[in-house]
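Note that one protein chain is taken out, while the other chains of the complex remain in position.
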Amino acid sequence: MDLIIIFIGAALINNFVLSYFLGICPFIGVSSKISSAISMGLAVIFVMTITSIVSWLINHLILIPYHLEFLTIPSFILVIASLVQFVEMVIKKVSSAIYRALGIFLPLITTNCAILGLALFAQMRDYTLIESIFFALGAGSGFTLALVIMAGIREELELANVPEPFQGAPITLIVAGLLALTFMGFAGII
Amino acid sequence: MKKILQIILVLTFTASISGFVLSSVNNWAKPFIEENRIKAISKAIFQVQSEGKKYEKLNINEMEVFKVFDENDKTIGYAVVNQGNGFQGTIKLIFGINEELNRIKAIEILEQVETPGLGSLITEDNFKNRFKNLNTQPLIQVVKGKLPSNDNEVQAITGATISSKAVVRIVNEAVEKLKKHNGIEK
Partner (left out) sequence: MKKQVSLHYEFLKGLWEINPIFKQILGMCPTLAVTVSAINGLAMGLATTFVLIFSSVIISSIRKIVPNQVRIATFILIISTFVTIVDLVMKAKFPELSKALGPFIPLIVVNCLILGRAEAFASKNNILRSFLDAFGNGTGFLIALLILGSIRELLGTRCIFGFQILPDGFSTLMVMILPAGAFLTLGLLLGFTNAYTKWKKEKSKKEILITN
């Protein structure tokens, strides 16, 4: 039951993008088409889940036992960078179709603050391995959800008459603001 | 071959310097960070046990419990830290309770992310004062829309029932756990 709460909490109530402001760069950059939003979202869910496992292991097998907590930031970010590199290689070998579909998005995931944020939050809240995994799945799904909704809205916006200075990032941010307001309605469902 | 050697050298060199610098800064910072932590928890404990002068941490499974003494080393009660789900996130609070575990002295909210202007009002004196001298036997109850008629009742904040109920629930849970510990062994 607790695991479900962690999942829903990360996906809806404290949505990583709309409540914690993590993952904004790809949010603005990749959300113009629903298809790319879905691809990015799935890649993020995958990287997040693996990151949560590896960072938990590093934390509990190395950092805590040897009192090396001050090395958290460099070790986590190096893990994420290597993981993304590794995932890119694997996807390239396994399915070049998916690789081509994701294109430039894959390396961009490294600087996605949502991934590092996820690892840091899980460490701060002292989650167990299983809790971290559910947290990652929830956070990734929430990110994907916000991204896909945003892409849907932006595809419609293409046909609307947005004043030129507001096209692109400004109108996306304003729409995100309205989305954030809506998501506030999820508070209190658990 | 030279390229690979260069790569290994640069990475190892950078990592070593980085590790060295960080462990030095960490050693410098550690005492300050510990001092800050102790200052913060002392402040919270003496806020909810205003006659307290000293305290001692007890070993009670998942809760932080402190036995509080006055300047003559006489026990005046406990300070208990507990947390739980609020409306929008986790609420962490500390409360002072007497030795017999039937009267709350005071509560302080340590961490909360409730709705600003509504749930966040649990940090205001108006709400916190409702817990002063509260009876915990029977357990604390929440009343809505009217003043409490019994000394174990707390009136909820208008428009923030869930946050108010959460605070009461968190306090009750802690009191229950403490009572079960029966006589509080160290």
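In order of appearance the chains are A and B, and numbering begins at 1 in each one.
Here is the rule we use: a contact is a pair of C-beta atoms (placed from the backbone, for glycine too) under 8 Å apart; a residue touches a chain by one contact, two chains touch by 3 or more.
This is a predicted model, so every value here is computed, not measured.
Enquirer: Of B:Gln6, B:Ser50 or B:Thr158, which one is in contact with the hidden chain?
Expert: Checking the options B:Gln6, B:Ser50 or B:Thr158, the one contacting the hidden chain is B:Gln6.
Enquirer: Of A:Ile53, A:Val87 or A:Cys113, which residue touches the hidden chain?
Expert: A:Cys113
Enquirer: Give me the chain B residues in contact with the hidden chain, please.
Expert: These residues touch the chain not displayed: 3, 6-7, 10-11, 14-15, 18, 21-22, 25-26, 28-29, 32-33, 36, 40, 116-117.
Enquirer: Considering the whole complex, not just the chains shown, which residues of chain A touch the missing one?
Expert: That gives, for chain A, the contact residues 18-25, 28, 70-74, 77-78, 81, 110-113, 116-117, 120-121, 124, 163-166, 169-178, 180-181, 184.
In the analysis below, only the chains that are shown with their structure count from here on.
Enquirer: What whole-Å value do you get for the distance between chain A and chain B if each is reduced to the mean of its CA atoms?
Expert: Chain A and chain B have C-alpha centres separated by 31 Å.
Enquirer: What does chain A use to touch chain B in their complex?
Expert: Within the complex, chain A touches chain B at residues 5, 13-14, 70-71, 74, 187-188, 190.
Enquirer: Touching chain A in the complex: which residues of chain B?
Expert: Against chain A, chain B makes touches at 18-19, 22-23, 25-26, 85, 87-89, 115, 162.
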